[in-house]
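The complex appears here without one of its protein chains, the remainder shown in place.
Each chain carries a letter (A, B, C and D) given by its place in the written order, and its residues are counted from 1.
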Amino acid sequence: MSEPTAAAPHHDYEKVLKDSATEVASFDRDDKSAVQRFRQFLHSSPSAVSLIVLVASLIVFGILLGGKFFNAFSLTLILQQVAITGIVGAAQTLVIITAGIDLSVGAIMVLSSVVMGQLVFRYGLPVEIAIPCGFAVGALCGFLNGFLIARMKLPPFIVTLGMWQIVLASNFLYSANETIRAQEIETTAPLLQLLGHNFRLGGAVFTYGVIAMVLLVALLWYVLNQTAWGRHLYAVGDDPEAAELSGVNVKRMLVSVYVLSGLICALAGWASIGRNGSVSPTIGQFANIESITAVVIGGISLFGGRGSILGMVFGALIVGVFSFGLRMLGTDVQWTYLLIGVLIIVAVAVDQWIRKAAG
Amino acid sequence: MSEPTAAAPHHDYEKVLKDSATEVASFDRDDKSAVQRFRQFLHSSPSAVSLIVLVASLIVFGILLGGKFFNAFSLTLILQQVAITGIVGAAQTLVIITAGIDLSVGAIMVLSSVVMGQLVFRYGLPVEIAIPCGFAVGALCGFLNGFLIARMKLPPFIVTLGMWQIVLASNFLYSANETIRAQEIETTAPLLQLLGHNFRLGGAVFTYGVIAMVLLVALLWYVLNQTAWGRHLYAVGDDPEAAELSGVNVKRMLVSVYVLSGLICALAGWASIGRNGSVSPTIGQFANIESITAVVIGGISLFGGRGSILGMVFGALIVGVFSFGLRMLGTDVQWTYLLIGVLIIVAVAVDQWIRKAAG
Amino acid sequence: APASAADVSACLITKTDTNPFFVKMKEGASAKAKELGVSLKSYAGKIDGDSESQVAAIETCIADGAKGILITASDTKGIVPNLKKARDAGLLVIALDTPLEPIDAADMTFATDNLLAGKLIGQWAKETLGDKAKDAKVAFLDLTPSQPSVDILRDQGFMMGFGIDPKNPNKIGDEDDKRIVGHDVTNGNEEGGRTAMENLLQKDPTINVVHTINEPAAAGAYEALKAVGREKDVLIVSVDGGCPGVKNVAEGVIGATSQQYPLQMAALGIEAIKKFSDTGEKPKPTAGKDFFDTGVTLVTDKPVSAIKSIDTKAGLGKCWG
Amino acid sequence: MAIEPILTARGLVKRYGRVTALDHADFDLYPGEILAVIGDNGAGKSSLIKAISGAVRPDEGEIRMEGKPIQFSSPMEARKAGIETVYQNLALSPALSIADNMFLGREIRSPGFMGKFLRKLDHGAMEKVARAKLSELGLMTIQNINQAVETLSGGQRQGVAVARAAAFGSKVIILDEPTAALGVKESRRVLELISDVRSRGIPIVLISHNMPHVFEVADRIHIHRLGKRLTVINPKDYSMSDAVALMTGAKTVDAEAVPA
Partner (left out) sequence: MAIEPILTARGLVKRYGRVTALDHADFDLYPGEILAVIGDNGAGKSSLIKAISGAVRPDEGEIRMEGKPIQFSSPMEARKAGIETVYQNLALSPALSIADNMFLGREIRSPGFMGKFLRKLDHGAMEKVARAKLSELGLMTIQNINQAVETLSGGQRQGVAVARAAAFGSKVIILDEPTAALGVKESRRVLELISDVRSRGIPIVLISHNMPHVFEVADRIHIHRLGKRLTVINPKDYSMSDAVALMTGAKTVDAEAVPA
């Protein structure tokens, strides 16, 4: 084998390069207006927009409704009302960061809660076993989604559209449309209602479901930002092929994220037993739309790879504040839906504006 | 200016190129098995798969149900039942070919039909004016979608999610939830029910709504395959940037396609008055899911740029045959939903298999 | 001391705000509230079965300091604990139209006797057919796959009235009477009514009696029958008594319908809340029943002697929607 | 100089958010010439030709064609004016056929009623023309003109794009790094094609990082640096070393170089 020789450039013209300049052809303009600087701030902190909107809507409704709205009880009530959407939204956030979408979240949530209930009341299993079984069912549904999406490379929209119908139909067939009543649960298996229990701090009322939502979001925030798994999740959503070639096991990531989504939906199912008291096969019909709405208003990109889970919480809270505030004002429900529709479009329009301008 | 000189290659080594071989580094393998050849046939005719599934399901239900199912009347009845989904599906197909999605189809359809009815019965306009006004409303909603998507570059999923809520809420607010009865329409404005009229050919019964669907699909098939607009539509869905650089006016295409979608939804609204006899603000709740299902089962790619509108019709018919057949068999409706869910996933899995193998 | 009139506020929570039945209920409540100086706020679920929106509405009412809640529950068992919270907070809870399970979860129920509504039309169909009732072919157009209680009560009530053994009266579909052609769901609208009728006609083209869950479904069924030219020789019966429905009875689309009175339910509910807030007195049930029966009347232009009924002219006078 | 430039641009500015891609850039193209544009990565070469061909709208500046100010708002307009461009990222629609791609935005309609009123396309005519153009340019051996572009190799795709430009460019043809991804053989073919087109009298703008290629075919070389035109040199008067030194900033322009 020949010894490595210090190779000389073949072309003469390359010899002049040693003198070449070192500037780069990009200029930071100094004449930034206040608007531009604000835009850039918003660009660098993606959940700031939704936080600002949230605060603004709190203020507006506070002015319109006064003390009836702006007290610890009402504000914590909003928290209780969005807790389940927040939990499901966390699952949806993870999936959407991978550039996927999960239309089956609501179906998985209701099936898990029905399984928890039926195992206790139809088969007489102890509740300590029934709850983990509910989680297992959620994980299984998530695994099926993940398997079809990651291994068979089917589009998430279609897979979860199909699973939505399958899981929901299974839910109705399995539950035989029977609601398990709150009183029965209270006497036989109070643990099922655990996440509905509450404690007070002054006028504020917190349910364990709210606490669960907050802890879940905090945990996921940590995982997304401070662990390798989180970084990989963003990389997968950003460009799955690049992630694969850079050494991320994309398939395993995708399967794990859908399983996790299934587990979180099961948690939402448990929380819904607490909130409603009973186990009903008809809950969660709008969980997919609501969670996607929260994610979108929270500024998380449907194209994947971008966005913060905190944005989702703000998004859910914005919807919660609007719905509660408009209800208190006594507006026709249809106006609420109309306004939320407008809000969704405005939220992405603002997002687009920030991105375009900040480059 | 210097005269052009026949330039000589700078590098000596390029002179040898005149002798270079002309084969290309791609080999067609001759040892194709029957399966592979079948796959390649399916690959080259994208709607063949759904046609095969349709024929197969007709045969299966024919065997299970016999003459009750396999007669001209039943088969044309299925056609009547899928006519509206087929019309809405045509709108959805156009949008999905551009890599978009339209969640607001059902809302636009119901609002258009309500406007047609209310203009006659609330404001006393002649029906010949009311119907075009209904179409105008459909076109306007479509234009709003298209404007937000094309000009403001917002994602179609979110825009139409927002519009869905906005249009539906407007519909309820505007109609004040009032149903206009079939008998009143029959006496005052029978033209509204035009698409519900039928004629017979032997045992077969065709409504004008079915004819409208067939003509619409035939027309769109022609437009998609035989006109520049159709070619441009595929190019936009395939790669909008490439289409733009190749000289397609992408924005105008997108706006026109959403407007057209709105118009077709208005047609579906008119057809629904014919089918139901009455004008009701609660119809079309599942039109978006049903049309997307038909498109997906029809083998049209949600990523845009690929698929035939005939596939959508076959997809709609498959769902129609399944629903009708299963009900005739007396199965629980939930089983129908479950099976359709499975069908959706199987359809894309087969599609993926064909594509992967045929390369 | 009794609160002054201006302080009295009430909530009306309906299953949806798109069904004319609930729209009328809201109108009735608003009119009465205005008359009595009660401030009323109305809420609804997005679709039938959307219990979560109702829960959120109950919570809002409590936070809002309302004196009472009128509710037509989507999930009659599931909503109970939430209503208990409201009652614990001192609100009067009145179930309208749909009884809760258990029925005493509400302070009072103002409702139609849906079983009776079903029985009336069943009986009417039997009497009208006379001897032919023995070998009638009956189609049942029900509400949704999840078999809510109204659906069961009307469906099974019809069977009792018509002389079909309903077997388990809490379950649709366990009957074995040869006269039943089948059950199908309609979602309570024209679209579903038409498709369901078409499907059942294919199962057995000789159907001559159709039980429909409500009048929109009946109108849809009629369209399907008309398409095959059988609209004249099939008996359609329904429940509701909305104005479009009664007109359809007058025009022979529907043979008979059991009329219920949502306006009255709502008005009575508002009165009860007002009274409760003024005097602390709760309303009493109809004698012999565990709820306050707001009445149900058979509306038909072809009366049969065995059943008390009113004609469509009278029906139109009392109709809603 | 007596000859009027066919295409000129003055003071073009284009900003992308924080980045200024074009910073008052000028540009001149004379009839019948091959003008090479060279410059570092990110110097703004692609931005320059995108501004000229209507793919992006410059924030400031003026473009003139044959002396008349023009303002293309889309590549289609530039195309109608006779400017054909092969963009760095190719701009072919993967799922469409070769013929469809070549005629995208300028389809041929059937003669008579069908074409006039039903706007029917004449697939046959388009395929014939496409086949003729491809073989006329001797560029490749494609068996099936209805093959989807995505089934072609990178070199073949490049060929289709160049053939399209050569076939339809009536006034100006612009090529942005047409040989970057190509092998030795394929690059040579493209260079031959460029000479071919020039001999038909159509001026060409060629962006390339390959100095030997540039010096082989160019009549004049536009050196782009930091978003603006640094100078224009005649390859006969300057060496490759000079050009590279100028373009990388190793040497500065002492006197304004006179366009050849």
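Here is the rule we use: contacts are C-beta pairs under 8 Å (C-beta built on N, C-alpha and C of every residue); 3 or more make two chains touch, one makes a residue touch a chain.
It should be emphasised that the depicted structure is a prediction, and the values quoted were computed from it without experimental measurement.
Novice: Please provide the labels of all shown chains that the missing chain touches.
Specialist: A, B, D
Novice: For subunit A, enumerate the residues touching the unshown chain of the complex.
Specialist: 1-2, 4, 6-11, 13-14, 17, 20, 22, 24-26, 222, 226-229, 231-232, 234-235, 238-239, 241-249, 305-306
Novice: Give me the subunit D residues in contact with the hidden chain, please.
Specialist: These residues touch the chain not displayed: 39-43, 153-155, 177, 180-187, 209, 211, 244, 247-248.
Novice: With the missing chain put back, which residues of subunit B would touch it? List them for me.
Specialist: 11-21, 23-29, 356-359
As a convention for this text, only the chains that are shown with their structure count from here on.
Novice: Higher C-beta contact count, A-D or B-D?
Specialist: Counting C-beta pairs in contact for A-D and B-D gives the edge to B-D.
Novice: If you average the CA atoms of subunit A and of subunit C, how many Å lie between those two points?
Specialist: Centre separation, subunit A to subunit C: 39 Å.
Novice: Taking each chain's centre as the mean of its CA atoms, how far is subunit B from subunit C in angstrom?
Specialist: 38
Novice: Would you give the residues of subunit B that are in contact with at least 2 other chains, written as numbers and ranges?
Specialist: 172, 332, 334
Novice: Touching two or more other chains, which residues of subunit C qualify?
Specialist: Residues 17, 47, 145 of subunit C each touch two or more of the other chains.
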